[in-house]
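Omission of a single protein chain aside, the complex is shown with its protein chains in their original locations.
By written order: A, B, C and D. Residues from 1 in each chain.
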Amino acid sequence: MLQLDKVRKVFPAAPEPYVALDGVDLEVADGEILCLLGPSGCGKSTLLNVLAGFERPSAGSVSCRGAPVRGAGRDRVMFFQDAGSALFPWLNVEENVRFGLRVRKVPKAQWAGIIDNYLRMVDLDRHRNKFPAQLSGGMRQRLQIARALAVEPAVLLMDEPFAALDALTRRRMHAVLLEIWQRTGKTIVFVTHDIAEAITLGDRIGIMSAGPCSIISKIIDLDLPRPRDLADPAVARLFNDIERLLAPDIARAEERAAH
Amino acid sequence: MLQLDKVRKVFPAAPEPYVALDGVDLEVADGEILCLLGPSGCGKSTLLNVLAGFERPSAGSVSCRGAPVRGAGRDRVMFFQDAGSALFPWLNVEENVRFGLRVRKVPKAQWAGIIDNYLRMVDLDRHRNKFPAQLSGGMRQRLQIARALAVEPAVLLMDEPFAALDALTRRRMHAVLLEIWQRTGKTIVFVTHDIAEAITLGDRIGIMSAGPCSIISKIIDLDLPRPRDLADPAVARLFNDIERLLAPDIARAEERAAH
Amino acid sequence: MRNFAAVPGRGVLLTAGSIAIAFLSWQVLSTFIFNPFLIPPPLEVIRTAIPMILSGEILADVSISMSRVLVGFAFGSLAAIVFGVLLGRLQLLHDLLDPIIELMRYLSPTAMIPIAVIWFGIGELSKYFLIFWGTFFIVLVNTIAGVWRAPIARQRAAECLGANQLQIFVLVVIPSAAPYIVTGMRVAMASSFMSIIPAEILAADSGIGYLLQKSSMLLQTNRIFVALLTICLLGFVFDRIFRFLVARTLARFMSFVAVT
Amino acid sequence: MRNFAAVPGRGVLLTAGSIAIAFLSWQVLSTFIFNPFLIPPPLEVIRTAIPMILSGEILADVSISMSRVLVGFAFGSLAAIVFGVLLGRLQLLHDLLDPIIELMRYLSPTAMIPIAVIWFGIGELSKYFLIFWGTFFIVLVNTIAGVWRAPIARQRAAECLGANQLQIFVLVVIPSAAPYIVTGMRVAMASSFMSIIPAEILAADSGIGYLLQKSSMLLQTNRIFVALLTICLLGFVFDRIFRFLVARTLARFMSFVAVT
Partner (left out) sequence: QTPLKMTLFGQPSVNNDSIWLALERGLYKAEGLDVTYRLFPSGTTAFQSFQTGQGDIVMTGDLPSVQYFFRSNGNYRTIAAIERDAKGYVVIAAKEIAKPQDLVGKTIATRVGSTGSWFISEYLKKNGVDASKVTVKNLDTQVLPAALCGGEIAAFFIWQPIGSRTLEICPDKAHQLSDATGYVQGYLVAGARPEWLASAEGKDIATRWLRATIKGRDLAEKDFPAVAAYAKAKLDLSEKATRDQWDTNTRPLALDKVYYDDFCSLSHWAREEKLTDQPVDFTKLTWPDGLRAISAKLVDAPPPPC
């Protein structure tokens, strides 16, 4: 359904252009959860921006259900890494969620129910009158999740949505996300740093190499039943494998730092 | 050295004021690392803001080395949770680090050396000409770390500094932080969600209760030698204890959500 | 916007105090240092004003001038906001029209008088037009600047949540640009009050601008100062009302940057 | 600021095209629809201008007016920025002075002529003062708005990194307010060019404003338009230079909000 073909992304920068992505190939099937792992600054967010249609690739092509992606589409909803910048600061919690419903012309009668439901899901129902500036970092992330889920898009592009949440809230959010996914069959591209999170959620895990000229160096199929338990030896082995796959870049970086 | 006495913090909000902190007592000794854990939105950032002197407590008192805190002081450097908002967007990576050196009147001759050192430490030396808007989320966090460390303050107040870093970069940053701490004996208050991180770094761990009217419900002394291995049974037990301490709030929240 | 909703008590006190000091120094300066014939002291001005107020002369002038300012200012601001959002978003349109705007905005309302007469005659319409002219470009430049600085992430979020271009304009870009637009309107307010004077050169037989001109022609210094003081006071009151309305209705669009 | 450093080729082409269209429509309108004596067509204006250019008359007027505008504008902006940062940061000072400012900013440069003469005589100084007056309040209002919206996190970061109050002003608050200040200066530019006219009422014997008035007195429509067109062109060029300088030296302060 989502398809990236030899995508290259070059940013103009001083003193020379910065090649963030250099030939990324990727296919995400309908109804699949693909997790992306990779070292900080490798180009995960850039990749999501290309998928969302916010950024045009410098070369290569992007398509969604066979149609080339030329801009943002309402079928693909992005969860932004920097939650603060993507919320509408002049709308309170409730109104931020309502925004999507209103512009999608969801019948007014349903609004209250949908909003209550999703706000309760992310545990913000007691804070519905606060404005984004009055929220904590984690609350902003949760609000963005509620807002994105409430419009029930076919594709979710999520950029570290749970990074600022404590372990237990995060676990709850995993359950919520999987429940919705199982019920509605959304396609999800999920960027994270947390290997355990990737294993918990993903059908497949894409590993990106460190930048510049980053690519998806490896794709791992997770043929494990859900829920997945990290204590399970098969899962633990996988965890270690992935950690090792990510390590070479770190090792290289450490070497450089030592000089 | 740092002392909070019956600190209460009430935010004006509609429809009624929100009591974030309600009687927080805390003492942080010189040269200690205190980690703060607590559910999202409980008031950890608020507590740091009060310690930094950015926010006046609504009641209670704050002091640093016996002197009451009346405003920000250059001895206490804050690492902001929202890295993007705290960087100077018109200065590139190198200049952001240089800012602190310049205003602290560090001799010019030393600038280049210090900047190189810290940028290499956070692996941003190859990106020194980029502006904050050109950095990834993790890179912004690392830049803020470099900037804070470069001025070598006596007290570091860190609000989830490593939240957006991948596991391996994060591990490296732990090593860097501990190395600096051991060498210079800084006092560090470290907010995190990651129980493992708290155990790795802390001398003590403070657990905050969920808001509103949050307090520090429990302080745990970690009498374990460093480096600490999560596989070690004593550490693993601690991990579980802490998880359980944090759970009641989550349980309560889950209950509410179910209705 | 910190001050937009200041503590009323302290605010009123300070305002009164500061105005009192200003008037006092004016009184002292023009009595003892300047020639009171050149710059009449405030008491003198008030003495001149009282019969004008009692006879209703000033009130009539004020109401007619204010209605002109209000119409011109409202339409000028509205047109500038609509236009500014379009120019700020549509690069091609901007590149095409910017040079013309850049040429025209240096024409003062006074310079536009002949054109106003040709287009709109010597009735009320041409007066509205001149005040419109004094308002439009200021709000326009500010609106474009505000639109350019509307954070892209916010617009992208709106777009993928399902907003169409018009909705992005109205629901995201304009609110994001609100602090610029409001600042522009406050600046333009002064300009639109100043434009009363050229507007009322045009076949007015009442209004504060007319009073000012007639008194200037006749070298009636006291009456000139009555007119000037009236304009200042009206502007002051207008700005306070504007601020109050902004604080009441637009506070949510104004404060977000400061709070963090 | 997206457009501040537009692609030169396309930019120049579009600019030329858009100005050409504007002049063409002016030519057509004033030849066929308006009375060409009231609004002379551009070719007529140019025909009038040529001997004035060749004789050096215009050049002398332009250079003297430009020097007046530059001095007044530069000092007005500078004073407004310094003042605005202080007022934006020191709440008490703001509350105290705001009412006086709110009263004074409605006084047009024309209204200030008598005071300018009293304080500065009829020489260059009073002309600088009037242009200063036309600049100051606009930049001031924008600067205060910009200072109020300087993100607090940034100021706090600077403070705990070790910056003192002055350093926070200069290194953080002013750069954060730069987009507002620059916008204010661009708006004020139009006002300072318009202020040439009242400034040169004052016993000038050269300058574009003087040319304009002299021609108005004698109803020399063509020459009036030469003067107006010159002001517009000067303003246009001045603004382009200003934008260029901003793009060159201040780009880093301007672009950060849009990029994310």
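We adopt the following convention: a residue touches a chain if its C-beta (ideal position, glycine included) is under 8 Å from a C-beta of that chain, and two chains touch if they have at least 3 such contacts.
Just so it is clear, the structure is predicted and the values come from calculations on it, not from any experiment.
Student: Indicate each shown chain that the hidden chain touches within the full complex.
Tutor: C, D
Student: Which one touches the absent chain: D:T31, D:Q167 or D:Q220?
Tutor: Reading the full complex, the residue touching the unseen chain is D:Q220.
Student: Given the full complex, what residues of subunit C touch the hidden partner chain?
Tutor: These residues touch the chain not displayed: 35, 37-38, 113-114, 117-118, 121-122, 201-205, 210, 213-214, 216-221.
Student: List the subunit D residues touching the unshown chain?
Tutor: 35, 37-38, 52, 113-114, 117-118, 121-122, 201-205, 210, 213-214, 216-221, 223-224
In this text, only the chains that are shown with their structure count from here on.
Student: Can you compute the centre-to-centre distance for subunit A and subunit B, using the mean CA position of each chain? Integer Å is fine.
Tutor: 25
Student: Please output the residue numbers of subunit A that touch at least 2 other chains, ranges allowed.
Tutor: If we look for residues of subunit A contacting two or more partner chains, we find 82, 85, 134.
Student: At least two partner chains per residue is the criterion; list those residues in subunit D.
Tutor: Expected reply: 151, 153, 257, 259-260.
Student: Taking chains as nodes and touches as edges, what kind of graph is this: line, ring, star, complete or other?
Tutor: ring
Student: For this entry, which pairs of chains touch?
Tutor: Applying the touch rule to all chain pairs gives A-B, A-C, B-D, C-D.
Student: For subunit B, which residues are in contact with subunit D within the complex?
Tutor: 52, 54, 71-74, 76-78, 80, 82, 85-91, 99-100, 103-104, 131-134, 147-148, 151, 153
Student: Touching subunit B in the complex: which residues of subunit A?
Tutor: Where subunit A meets subunit B, its residues are 11, 13-15, 18, 37-41, 43-45, 81-82, 84-85, 120-121, 123, 125, 127, 129-130, 134-139, 142, 160, 163-170, 172, 193-195, 243, 246-247, 250, 253-254, 256-257, 259.
Student: Where on subunit D does subunit C make contact in their complex?
Tutor: 1-3, 6, 10-11, 14-15, 17-19, 22, 34-35, 38-39, 91, 94-100, 102-108, 110-111, 114-115, 118, 137-138, 141-142, 145, 148-153, 179-180, 182-184, 186-187, 190-191, 193-194, 197, 212, 228, 231-236, 239-240, 257-260
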